[in-house]
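Every protein chain but one is kept in place in this view of the complex.
Moving on to chain A:
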């Protein structure tokens, strides 16, 4: 009898420990997802314009799941220590619901990440950057978002286009309609700027002299943060869910061993 008592105590201890870890991971998940939703790199308008910003939905779900995990872990600890069947049943059911939501969030983040290819951003940039004839308010809003984001991207990361300045030459674009090729072989922000925000040497920039224009593409500056975002939500969530799986199985076993 003493031995099985010890075994049960060990199981109790493990479950409490497991729930403590779940609680802390829940807080971490909430913090991480709040960080992503706050969009420190200012790339959200690009996603908004693709009309497929599910990565942000996944992060929003992550915030609430994190809170839920924290709250439920406290419930779980109380239930395990009190050996209360009802509490533990409520805990298990609510945890399964939270599990389902977090699963949805992870899978969405992973799937959407595969959707964000260089060609997607290239097409969007060519169709929306500095587009002048917008059809409705929504179109205008997205166009302004894309234009501002690209201007900021090219200025801060010293880059041009998705793969390089040749994007503006290899394809026709909305930009080309209002800006002639001779004056603007590529947008002004592709030029190396001085402290006042004007090109250091405009003719050098138009000629494409190395050193007076940005030769590399911006795709790395876009995909880096997005990858971090997607993998952060997806794989951290996956790790939490694997751990939660073990804790839940243990809790179910513990529940079945409580004398009613």
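Here is the rule we use: a residue touches a chain if its C-beta (ideal position, glycine included) is under 8 Å from a C-beta of that chain, and two chains touch if they have at least 3 such contacts; residues count from 1.
We take it that contacts and distances are computed from a predicted model.
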Among "UPK3L protein", "glutathione transferase", "FNTB farnesyltransferase" or "Anaphase-promoting complex subunit 4", UniProt-listed name of the chain not shown: "UPK3L protein"
In chain A, positions touching the absent partner: 4-5, 8, 82-83, 89, 92-93, 96, 99-100, 103, 106-107, 110-111, 113-115, 117, 119-120, 122-123, 126-127, 165-166, 169-173, 176, 180-183, 185, 203-204, 206-210, 213, 215, 234-235, 238, 241-242, 245, 248-249, 252, 255-260
